[in-house]
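First comes the structure, then the notes that go with it.
What you see is the complex with one protein chain gone and the rest in place.
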Amino acid sequence: MKDVVVKYIGRKPTLKNTILIEGLPGIGNVGKLAVEHLIESIEAKKFAEIYSKDFPPQVFINTDGTIKLVSNELFYWKAKNKKNRDLILLTGDYQGLSSSGQYELTDAILKIAERFKVTQIFTLGGYGLGKEIKEPKVLGAATSKKLVTRMKKAGVLFKENEPGGGIIGASGLLLGIGKLYGMEGVCLMGETPGYLVDPTSAKAVLKVLSNILKMKIDLSELEIKAKEIESIAQQLRDLEQMAKEKPEDLQYIG
Amino acid sequence: MKDVVVKYIGRKPTLKNTILIEGLPGIGNVGKLAVEHLIESIEAKKFAEIYSKDFPPQVFINTDGTIKLVSNELFYWKAKNKKNRDLILLTGDYQGLSSSGQYELTDAILKIAERFKVTQIFTLGGYGLGKEIKEPKVLGAATSKKLVTRMKKAGVLFKENEPGGGIIGASGLLLGIGKLYGMEGVCLMGETPGYLVDPTSAKAVLKVLSNILKMKIDLSELEIKAKEIESIAQQLRDLEQMAKEKPEDLQYIG
Amino acid sequence: MKDVVVKYIGRKPTLKNTILIEGLPGIGNVGKLAVEHLIESIEAKKFAEIYSKDFPPQVFINTDGTIKLVSNELFYWKAKNKKNRDLILLTGDYQGLSSSGQYELTDAILKIAERFKVTQIFTLGGYGLGKEIKEPKVLGAATSKKLVTRMKKAGVLFKENEPGGGIIGASGLLLGIGKLYGMEGVCLMGETPGYLVDPTSAKAVLKVLSNILKMKIDLSELEIKAKEIESIAQQLRDLEQMAKEKPEDLQYIG
Partner (left out) sequence: MKDVVVKYIGRKPTLKNTILIEGLPGIGNVGKLAVEHLIESIEAKKFAEIYSKDFPPQVFINTDGTIKLVSNELFYWKAKNKKNRDLILLTGDYQGLSSSGQYELTDAILKIAERFKVTQIFTLGGYGLGKEIKEPKVLGAATSKKLVTRMKKAGVLFKENEPGGGIIGASGLLLGIGKLYGMEGVCLMGETPGYLVDPTSAKAVLKVLSNILKMKIDLSELEIKAKEIESIAQQLRDLEQMAKEKPEDLQYIG
């Protein structure tokens, strides 16, 4: 069995001057939330499933009782006018489990990207702050100074020494190895507490991205999700506060 | 050395429209117990041993002092009439140790399955509840909605969001990767406390399976084993109860 | 780089009807001690070094300041008369670190063994009891019932269900995979407390082996080593006893 197996679905699309947008599971699930929302709102079409020996040996069970082998998935969207560019969108259940598997997967995805004429990559993720924030900013990193300048103009924040440990996982590797493929790229990281899935941060990232891509993206559904999560977060804070004020009362609960 | 080594024993059988039934070690050892019992009761014949670099580097010592390299084993059974179908039965000492090894092994087994005309797969396992149960039910998952419907009629339970984490290991992968081979499949999971080997759960799984396969399987031996395990479980419960009631008495034991 | 690299030293020996004897690091270092002693006493000649990516990335420093890459080593000894058979002796610094690496190494060694006409394998090791023993017995396991019978006559003990977990590592794999190569084999396990290196157990194993191979092996040096270790063990026991009797006195030491 090959390390990475690609299964195409239906006819392969013909794309040109394509932009690859990646959002896989990670801190606050910011990237995955953003790309999944984008796929839905622009009605992108799935054209490939990616299986890997470096994913867990696992199938999920759908609500109708059928199973689904864990995978990454590729969607495409063809530009409707000259203002926009063709897109490939990458999301999925997992990132690779091992370091070497992450390299393998990234390389396999870049080979597909090359085939479908990808010249630019956006990787989306979260930047975990470990504390509550009101208005998440979007930090960036890019493959060239020219792109850094362009991103700054689009409202992306570049802070020296942040994130301190660089970017780990697919969001980093796609840019790093993508450069070896001659592709330019940008990583957009939405600030997030990192405790819960974070639609607010995903919204901030998509806002910046829609600005860069000159695409209107309806963010209302992310706002609804954000409110749900905020309500859960508030309940957790209330519980914590209660525990601080009247610890003895809690004994009746447990 | 190849990752997976297949050693055929004797003449290779000629099979058609074959069903593969898997039962490897897992929760409550339900799958392995069920398939081993099935092999014995229908007198299936071993035709291949599978060795893998992803099994532990270990030999077992038989009671006569001879050694046995850890392996998986394949048995076959040829249908005696039109009501039944040819069977391949898979059991063994271990599942693969690593994620990637599990993918390799599953793929190697499916290649053999393809060669012996397998078109349908049943994977058997346990569904750990972490609590005692009187009458274990059999939960299912399948590769298509049509199969889900057929299994429901045969008494298999489909519960939304159960098991929550999907199916991990050979029982899941055989279905997930099997689908890529064009094989349809069903996973049957017997409810089990999961603390001890569970012949009661294995019996429940085999009952459903015999119904589906239209085969009569003598379950009396599993019932005997079930009573033995129940007696052990009762002793453990008694001991626990005693410890709760008169903890000071236990001090004379240790 | 290949997983396993074999470097031959000098002219390759011509051997026939060869016996391979393995003693690598393990419980009480019994196997390694035994084979190293055997190599020395029969003046076997090194003819190959085996390097592996599955050994630690490490060089040792010899007393003269030169370095030595960690390895396994093969020695040979040609029979001087018809009573004896040609021998290959295997020892080394490490066993493979990973399960799959152990399979790779074993397979590579068996390929060499095949080339030098090995038809029988003896693997030597320790059987850890976790308690002191006066006269270590030698337990066995073999690839055929015939060999079991022959070994019993030579004083090897075969106990049902011992060792319970079978044989793990090179001593087991060489027999298990060796069988696939058509080689017969025996594992000889010297009983050992397993706390310290155990020349007494190594001596017991070599005594049985010399009997089987009809070779006289001078064991006096192992006896000297055994006395040294016994003296160390006695000191440890004294210290432990002292600690039990007068724990308060020990406070003046630390």
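Lettered A, B and C in written order, each chain numbered from 1.
Criterion: contacts are C-beta pairs under 8 Å (C-beta built on N, C-alpha and C of every residue); 3 or more make two chains touch, one makes a residue touch a chain.
In this text, all values refer to a predicted model and were calculated from it rather than measured experimentally.
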| item | value |
| --- | --- |
| Omitted chain - touching chains that are shown | A, C |
| Omitted-chain contact residue, chosen from A:Ile19, A:Val118 or A:Leu175 | A:Leu175 |
| Residue in contact with the excluded chain [from A:Arg11, A:Lys80, A:Lys131 or A:Lys145] | A:Lys145 |
| Chain not shown: contacting residue from A:Met1, A:Leu124 or A:Cys187 | A:Cys187 |
| Hidden partner interface residues of subunit A, rising order | 96, 99-100, 102-104, 106-108, 140-145, 148, 151, 158, 160-163, 165-170, 172-173, 175-177, 179-180, 187 |
| For subunit C, residues in touch with the removed chain | 1, 3, 5, 7, 51, 53-61, 63-70, 97, 101 |
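The rule is short, and it goes like this: only the chains that are shown with their structure count from here on.
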| item | value |
| --- | --- |
| Inter-copy rotation, subunit A to subunit B, in degrees (Cα atoms; steps of 5) | 90 |
| Whole-Å gap separating subunit A and subunit B, where each centre is the average of the chain's CA atoms | 38 |
| Separation of subunit A from subunit C, taking each centre as the mean of its C-alpha atoms, in whole Å | 54 |
| For subunit B, residues that touch 2 or more chains besides their own | none |
